[in-house]
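With one protein chain withheld, the remaining protein chains of the complex are depicted in position.
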Amino acid sequence: MIRSLASRAAALPLSGRIGLALVLFWLVIAVFGPLIAPYPVGRFVDEEVFSPATSQFWLGSDYLGRDVLSRLIWGARYTVLLALGAAVLAVFTGTSIALFAAIRGGVVDEVISRTMDTLISIPSKIFSLVLVAAFGSSLSLLMLIAAFTYIPGNYRIARALAVNLVGMDFVSVARARGEGAIHIAWREVLPNMIHPLMADMGLRFVFIVLLLSGLSFLGLGVQPPHADLGSLVRENISGLPQGASAILSPAIAIATLTVGANLFIDALKGKGDS
Amino acid sequence: MTVEALPLSRRGFVSGLAGASMLAIGACSGGSGRRAPSTRGAIRVATQLSSTSDTLDPAKGATATDYTRHFMLYNGLTTIEDESLVATPSLALSIDSDDRRNWYFDLRRGIRFHDGSELTSEDVVFSLLRHKDPATGSKVATVAEQFEEVTADGKYGVRLRLTGPNADLLTVLSQSHFLIVQAGKADPDGTGTGPFRLSDFQPGVRTVVLRNAEYWIEGRPKLERVEVIGIPDEVSRVNALLSGDVHIINAISPHSTRRIEAEPSCAIMVSPSSLYSDLIMRQDELPTGNPHFVLAVKNLIDRPLINRAIYRNMSTIANDQPIAPFQKYFNAEIPQRMLDLDKARWHVRQGGLQGVRLPIYATAAANGSVDMASIIQEYGSQVGLNFAVNRVPADGYWSTHWMKHPMTFGDTNPRPTADLIFSLFYDSKADWNESAWKNERFDKLLVEARGATDEGLRAEMYGEMQQLVHDKCGLAIPVFISLIDGYDKRLKGLRPIPLGGLMGYRFAEHVWWED
Amino acid sequence: MAVQGENRPAWIGLTRVVIQRVLSALLTLFLVSIVIFIAASLLPGDAAQEVLGQSATPQQVAALRHEMGLDQPAITRYVDWLVAMLSGDPGRSYIADMEVSDLIGERLRNSLTLAGVTALVSSVLALTIGIVSAINRGSKLDRTLNVVTLSLVAVPEFLIATIFVLIFSVKLVWLPSIAMVSPDASWGDMLRSMALPVLCLTFVVTAQMARLTRAAVADQLDRPYVEMARLKGVPFRRIILFHVLPNAAGPVLNAMALSLSYLMGGAIIIETIFSFPGLASLMVNAVTSRDMPLLQSCAMIFCTAYLVLILIADVVAILANPRLRS
Partner (left out) sequence: MSEPVSPAVEVANLAITLDLPDGSSRPIVEDVSFAIPKGEVRALIGESGSGKTTIALAMMGYSRFGGTISADRIRVGDLQIQSMGERELRKVRGSRIAYIAQSAATAFNPSRTIISQVIEPLTVHGLATGEQAREKAIGLFRALALPSPETIGDRYIHQVSGGQLQRLMAAMALISDPELIILDEPTTALDVTTQVEVLNTFKSAIAASGATAIYVSHDLAVVAQVADRIVVLKNGRMVEQGDAASLLQRPQSDYTRSLLAAARPVERGAAEEQAQSVLAVEGVHAGYGKVRDGLATIPVLSDVSLRLSAGSSLGVIGESGSGKSTLARVIAGLLPASNGSVRLNGELLSPGIDGRSKEQLRQIQLVFQNADTALNPVQTVRDAIARPLAFYHGIKGAAADARVSELLEIIQLQPAVAARRTAELSGGQKQRVNLARALAAEPTVLLCDEVTSALDTVVGAAILDLIDDLRRRMGIATVFISHDISTVRAFCDEMLVLYSGRAVETCPKPAFSAPLHHPYTELLVDSVPELDPEWLASLGGQHVPSLPETPADKSLCAFLPRCPVAVAGTCDVLPPPLVTVDGQRMLCHQRGEVPKNEDAGAQP
């Protein structure tokens, strides 16, 4: 199993391998990061703020004099797990609904599509702002809200894919065999839309990372003293004029994480097409 | 007691109660000006809050932006013009009271509103009484409850009878909410007697005012045009100042002061104030009602750290009671409480509080509370108290969270007198008795101090009340927060007034522009 | 086979599509108003409490509630609002004590200007990038553009905005750091003050549009008619302009409509940073102050903007596609 995965990875184009490496790196950080973080995430360790990298604080200190490296590691954990979880949840739910709508067709499809249209036309940031304000911002709620915000977008894409596939002969074959809707959805249709769905998930992942940072800009988001990567950028933004490591490192972290994820998914897609 | 209007003169601002050490006027030498304002004496002010709730009604004023706007358009019966915080007559020519309960105001003659009509006692009576009408939605309706009767006495005389004696009435009346509007205008439209006339007003966007050439104080104002806008984002606000797009801003984060000081054409003005964000521990709930809990928390607050990390040493370390060192009646005898983890641990053990789990509600609506909560959470974890910071949105905070959970943060604005702060927030019957503490001795002292005529005795009573709050009240007050403004150095005449930023929101009438 | 409808003017079919879509848009708007109403009623606190803030006493809150009509049941308030809205009256703001239409007026113009200018700049840019990378599929240039656009999608917009302000306003003093558009400003002043917001929003939306344009153009490039055109000796530029683009128009426009609809409501962070008096910040304001009539009107506008954009995209796609036209 592992060997076959490794050989698959080796078969990826260079950009895909770079992407995979970045994703794996951040996954490892997310899972094992807390073990290697030099300081507790909320500890005030430096008298100075926005100090540059030193041997004691590898990435300097933040706007309150906390260790940037430790906060970055924890931030990566939140961002990766939260955004990934929300992206998976959004794509899973959106796609399930889309499959249901596409296979049932008719009025069911019309009603669901109209509802999704309604949700998609409400600006997502403001909508999630309302939801966070209404329900609070514990981790699980944040994940649910971020997922909920991006379900309609995924639905749109998944439904378009599914409607195409539902018209394919192999689905007719399954129908003629007497297969139920669930078999058709999960066995016949879904496997054929995995790649575009993955690509969509990659994009939604990026959007959710941005949404979380946008929420933190508006004063919501992950609860302190923890912070996701976007919030780290946000809370240290006053260090930007001096080019503080406290703002540059989380910004770079977001970029490598999201670009990595998408390079990897792009590469998978390219392989699947050929 | 009779208070006479003082001859109008500009006062020096260097000396005074605040003391030079607290007066950190950031100044940098040299530096040529950046972009000049388009018209001579036309400036742009950026404040931190501006929304659709922006109002022209002084009674509804809620933000620094509102106060600034109102002081430009209207005048009060009294005014506070310097750091002494002594209220002096403004629209009133003289004010008399024998018993501090019945007051007589003699108005200045010939003062005209912007529409040309003359100010009369009718306007004053209307302006004072409208606070008692619920439909007005006045922010100071509770304060106005003490106005038992307000009547006109001829065209220029106003009689005011209070429900009880109040030595601080003149200070109360100097607040922006009690500015005088035209009689009959339930929704004031900006027509006042103030130094500027309204030119453009769009809630949440901008207020533009032009110099009132017929202003009743000779030589004021000196600016031709003032535009007030809101830039809610602090970093953007500072950038706007640095790029010359605005000329004075308020509510600067201590972390940004270095940036402004590094820019030769700009400077900062720090106004020490008695503003504080306090951690509320409800006494009517557990475990916060446990006295050991309160003392444990009070002992695990690292005040120097809060001062240093959150406020870049620009705040004043507080001692869990609301009177700041630079205020009248401050009790310097109370020993300063410092971070003492051993003591905190001892209280945790004594109170059987090991392993307590509790959320602390913090919000952007209470200055610095999110970071303070983080600090308290961090130290709490070292003494066996498991706090979780629960940051909630600023909107809805006061109605939904404030005082509604065992641990929330409050945010208390400077009050001009000790009596006001104690009666509004510490009297056991007060609406805003945040921690719901009850101390009979304190309540008794509060009433006695109000009527005491002897200053020494009064000081003694206020001193004891501070001790009581420090020891027993369920509020932890880590620091007094200074208000920091930034300005273009060509703007002259600014000086801090501890009532609030921007010279207690009154700067527009006093400052001038020099290229 | 020759189609009977050949002689029927295209606009009849088109009008029918438009009418159908407008009707379904009205339904969507109705649904949006319900969603907004429900979501907003879940928010803690109400307009009266928000107005009075920290200093509220229960008596005051009750009085103000009565004044605002908040003591009516939620359903009654919604129905009243809906009836008024249907007769063209968006109501009165709870908070600002102004007609909602007056509050929105100038901001709507600002938002539309900002979105319009950005749309213009970004679609030209996105089309160029998308076409260039599609033509050079798999080349170094394509891969570079791919990574660059991806990275741009991934950068938080407040970071981009702050960096631009630091460079163009604070360091170089070329452009204003705030975009306060005053109504009496000249067009030049207006464009200058909007330059940075436009630049930032362009960064935000271009990448996504460029990626989708690339996909749509690349898809068309694989079609046999492109090979046929090459085998006819048609110059490449002409193939792109006259053969590929009309066919890619549908999906490209759809992608653009989706991205551009973001420009109205999604500009909240840009509006905040540049203190731009636009609709998004007004809507957030309405949320935080629980100003239901204002909130509903903003939501209606955003939703309409989205629906109109999608409709325009569809109509243009129909016009560009003779098969759909008839």
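A, B and C are the chain letters, set down in written order, and residue numbers restart from 1 in every chain.
Everything that follows uses one rule, which is that a residue touches a chain if its C-beta (ideal position, glycine included) is under 8 Å from a C-beta of that chain, and two chains touch if they have at least 3 such contacts.
Please read all numbers here as calculations on a predicted model, not as lab measurements.
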Chain not shown, its touching partners among those shown: A, C
Residue among C:18, C:234 or C:316 that touches the chain left out of view: C:234
Candidate in contact with the missing chain, chosen from A:96, A:115, A:192 or A:242: A:192
Missing-partner contacts on subunit C, residue numbers: 1-3, 6, 223-225, 227-235, 238, 242-243, 246-247, 320-323, 326
Subunit A residues that touch the omitted chain in the full complex: 168-170, 172-173, 175-179, 187-188, 191-192, 194, 274
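Quick note on the criterion: only the chains that are shown with their structure count from here on.
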Furthest chain, CA centroid comparison against subunit A: B
Approximate Å spacing (C-alpha centroids) for the pair subunit A, subunit C: 23
Inter-chain centre distance, subunit B versus subunit C - centres from mean C-alpha coordinates, in Å: 41
Where subunit B touches two or more other chains, by residue: 235, 393-396
Sites on subunit A at which at least two other chains make contact: 133, 237, 240-241
Complex contact set, residues of subunit B against subunit C: 34-35, 46, 51-55, 60, 62, 134-135, 137, 139-142, 187, 202-206, 229-233, 235-236, 239-240, 242-246, 393-396, 398-402, 411, 431-432
Touching residues (chain side subunit C, partner subunit B) in the complex: 43-46, 49-57, 59-61, 63-64, 67, 93, 95-98, 103, 106-107, 162, 165-166, 169-170, 173, 176-178, 180, 182, 272-275, 277, 281-282, 285-291, 294
Contact footprint of subunit B on subunit A as seen in their complex: 40, 42-44, 47, 49, 63-65, 132-133, 136-137, 219-220, 223-225, 237-238, 240-241
